[in-house]
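A single protein chain has been omitted; all remaining protein chains appear in their positions.
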Amino acid sequence: MNWQDVWTLYRRELRSAFRERTIVVNSILMPVFLYPVMMWVMFTGLMFVSGLADRAHSRVVLLDAPRNHPVLMDTLENRENVELRDQITAESAVSLIRNGELDALVEFAPPGAEGDELADNFQVAISYDRAVERSRRASDRIEAIVDNYREEWVDSEAAELGIAGADREQFRIVQENVSSDEQMGALLLGTMIPLFLVLMVALGCFIPAIDSTAGERERSTWETLMTVSASRLSVVTAKYLYVATVGIIAGVLNVTAVFLSLGAIMAPLLAEAGDQFQFTLPFLALPVMIVAAISLALFFAAAMMILASFAQSFKDGQAMAMPVYWLALLPFVLGQQTDRTLTPVIAAIPVANAAMMIRDAINGVFLWPLIAETLVVLLVMVALCLMLARMVLQFEDLLMGSFDGSFWRFAKERLLNRNGKKTAGAKQGVV
Amino acid sequence: MRDTRMILIAIVAPLVLFPVMILVMRAVEQNEERRLEDTVYEYAVTGDEAEWGRRMVAAALELEANDPDTTRNPVRFQEVQTNEADSLLIAAEIHVVVEALSPEAFERIRAEEEAAADAEREAAGEEDEAEEEDESEPELSLPAVRLRHRGQSDFSRTASRLLGSRIAEVRSELRDSVYRAGGLPIEVSQIASVTTENTASAEREGGAMLGLALTPFLLLLMLSGGSIMAVDTISGEKERGTLETLLTTAAARSDIVTAKMMGVIAVGIAVAAINILNLLLYLVLGIVDLPEQFAIALSPLDLVLFLILFLPLTVLVASALLLLSGYAKSYKEYQIYFFPLFLVFLVPSLAGMLPGMDLRSAIAFFPIAGIGVAVREIMIGEYDWPFLMLAFASTGTAAWYAARLTEKTLSTERLISASDLDEADLTGGAALFPRHVLRWFGVMWVTLLITSLWFGESLGLRGQILVNLWGIFLGGSLLMVRVYKLDPKTVFALRPVHPAVWLAVLIGIPSGYIVGMGLAGLVNTYVFPVPQPVLESFGESLLGDDLPLWQIILFLTITPGILEELAFRGALLHGLRKTFRPVVVCLVVGAIFGLFHVSLFRLLPTGFLGVLFAGATLLTGSIFPAMLWHFGNNFIGIVPVQLGWITEETVIPMWTYGVGLVGLAVVFAILWRVRTPYPDLKKKKPEEFM
Partner (left out) sequence: MENAMVRVEGLQKSFWDESRGEVHAVDGIDFDCRPGEVFGLLGANGAGKTTTLRMLATILKPTGGRASLNGHDVLAEPEAVRRSLGFFSASTALYPRLTGRETLEFFARINQYPPDRVAERVESLIDRFGIAEYANARVEKLSSGMKQKISIARTIAHDPPILIFDEPTVGLDVMAAIEMQRVVGELRDEGKTVIFSTHIMSEAEKLCDRIGIIHRGRILALGTLDEHRQATGQHYLEDIFVHYVAATGAGGGAAAAIGAPGPGESGQ
């Protein structure tokens, strides 16, 4: 095999690829632009929605309001987003609620037997429509107002009874997170980045894999390639490296985009909610992620190309290579795996092991023997695929594209059926 | 339909794959839950009031053990005796540390931590956070229970949360007993007790839940299902060469298109139906769970209504898919455009999910969105007939237009003509520019978005101006000039103007500003309400840094006035001048200008100004009036506020808006009178015929 030839072929493949709109969009542009745009849209959308929700008035009817609680009444009347409606019967109110014309009915009543002994006590029944967001919100608002009032009332009663503040409060309960902001950030990154990396490497490999096999056949440039002076092995190697390259680029770009977007957009949002996150990556995590991306790319590229090489057109190729793409969903399906790190078992499952390895690296956990196991497993998968490819390419009718059918049919017929039957295009070494 | 592979991939595979995936995910989830439940949580007790702490924990654990809730097992805790609780916590050997502190110890620790945080902030160069002091009451000196946990670990958080809530219950009981002992006649929980009652029937609630998702879900299915047919039907046929055969048959073109559309619709509906049945099957098999007491009540009337409402939607989807398929030159190309199309349909349909969305409002006028909201209302049993009809009409009209457009487009020669080639492609250069200009601005927009999102804060105001205006706008414009070998004077319309134009612009500056503000107010009130804090923070970010006035004038009025105009009324306008008619050019340039000012709520007023500037440029054939106008507009928007002449309390009386409108009318009258139109604009062409 001539590496100069491989380089010439490889350069040609890349050059063509980066002028191909589909590949550029899917593998390069989408990752870089999609996340910030999506997050911006989500952010704007949330702003819009919360703006709407905040402004909606709650239309409320009060019945039998107790006379001895002017402060409560005051609050209810003057609260900005609560609109008291005229008094009507309870039945009419309920039917208005059901119609969507009223949000909540608040009925005051004398307290039950247990609450009887406190002067001026009362109980409140709030009727609302749980199916309607606005009504739910109204109910929550009223309940919050009453809860607040209750606290103040209790405080004043206690003060009258001479119960000291300290006795009322008893003690504080404080939750304290000892994880640093970086660790919290790593938690979030560790959840998202492995999934993205795996998925995006697969996506990045997908179109080039099909394009360089089935696509070439469709465009009739396959035969042209068969007549050049380079060996078949060089041709196939160049294609393989090209597909893996695009996959790696896509994966890396995606991860970078996710990382930067999280830092710029999520962090401020989460800070509002009270959680402090700092998004950084441990230094060693980067090489681990890159090695993972490379191994994954080599694996996906090989598997997809083998399957797609049975197709005559791009569309067929896509359908054939799809199952490999679904493999990339494996880490997603296997879920959170809380508090788990790489174990010997997980390290033996391809794709899932890469995801877990990346997650650990982001969290600063480096279990080198298990990382080694992961890489070995992935490389074994790659080697298996390459061996399979070699076996498959020995068959002339496949190489020439005259075999009609999918990989599975091929496997049934050729690879498993080795008796003396004279099969078409009998094995003749490719290289 | 004979395409077995298509059936395999589109129908069989999902049917088989999704249950498997869901089953696996459920198994994993249940496994996780069991792990969380079965764990024995280890904790340590520290602090100078450790003994008291232990008593609290013991009481809390007893509450947990005696929990009447039988749906889950009580969570088990175990104390670990140690002197190094914190290190064990950090090393993940225990789950939570319960630190019981006397009031003094707590105060001391808190003061230490605050000092450390302050020191950190100072070192990082940040300002001190404003202390929010509750001035009304002096803070009580209380003992404290601190639950220290590792936020990174689910187990640790769970332990801390559980223990915390139980200890809170213990505290409530203590409080209650204190109150009772002090003389309170009843339990605290009996004071002003609140009960809530749900008036909605189970059916209504079920309907509400389903109604949220029904329209988007069905749309999703129709899009992906119909896509299979659509892509094959045109792009695929083009590729296979059978399209030409079909087009030479005796069938009328419109019949062919209609037939194709029927095909797309049929397959879309079939796939949707199959998937719905599939989902029902999952429910029956118990693969997917619904909440208890879930009920739906759908009357035959409802089903008929759905059919009627979904009909225009289906036609719209089919037309769009066919149009796309006809436009795309190959299957691959179809796929690139499919995703944005998909979003264009899906996002409006989510309108039904927005809180407080009422069909009886402007939403009924929006195709797709109106249907989404209408469906949701029907599912909860509300029938707002006039507005239901309105929603149907609006989507129906859109569908009708789309169908007609599809028919027209698919009937033209463009469909079968192979060659893309023309002069411009061979020679490149200036002829290619109009075709590519929108792409350039698309890239510029995204670059702007990304830099402002990712690096906005660290750049500061001046940094942002540098990057956005100099880098992206000026840089982009000059790059375009270079790549397409354009003449800068022509592209940037650097021509002299009639003196009267200056007068017009001077009138236009305040008029445009006032009307723009009015528009912004209208938008904020009726269309896109923005929460007050966001408006405030926006104002802050605009003028945040304490810059001297002259710098503010330089960076926020002069620089944008020049550089933004060069980009928009220069390069963009020049590129689009032949693509659209003059009025449309103004609108498009204005809209794009608005889009570049990233926050959505500024879109309309900024866009409005953009239209004005574009109009001025087209009428005078020169960019200079727009530059002056832009500068002036920014000037009066910023400087008076900086100087304190206008504050938040200043109220603009209504009549000024009227004056503004009159002013604008005067401005354009003048410009029209002395017009020297922008050269080389698009003129009306005779209609293409087939």
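Which chain is which? They are A and B, in the order written, and residues in each are numbered from 1.
Operating definition for what follows: a contact is a pair of C-beta atoms (placed from the backbone, for glycine too) under 8 Å apart; a residue touches a chain by one contact, two chains touch by 3 or more.
It should be emphasised that the depicted structure is a prediction, and the values quoted were computed from it without experimental measurement.
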Legend entry - Hidden partner chain, touching residue among A:Ala109, A:Ala144, A:Val228 or A:Leu284: A:Val228
Legend entry - Contact set of chain A toward the excluded chain (per top definition): 5, 8-9, 12, 15-16, 19-20, 219-221, 223-224, 226-231, 396-397, 400, 422-425, 428
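The definition used in the following text is that only the chains that are shown with their structure count from here on.
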Inset, instruction - Please name which positions on chain B make contact with chain A in the complex. - result: 5-6, 8-9, 13, 17, 21, 24-25, 28-29, 32, 35-36, 86, 89-90, 106, 140-155, 160-161, 164, 167-168, 171, 174-175, 178-179, 182-188, 190-200, 204-205, 207-208, 236, 239, 330-333, 335-336, 354-356, 380, 382, 446, 449-450, 453-457, 528-531, 534, 598-600
Legend entry - Sites on chain A touched by chain B in the complex: 21-22, 25-26, 32-33, 36-37, 39-40, 44, 47-56, 94, 97-100, 111-112, 114-118, 121-134, 137, 139, 143, 146-147, 149-150, 153-154, 157-158, 161-163, 165-179, 183-184, 186-187, 207, 260-261, 263-265, 313-316, 319, 322, 326, 329, 333-339, 363
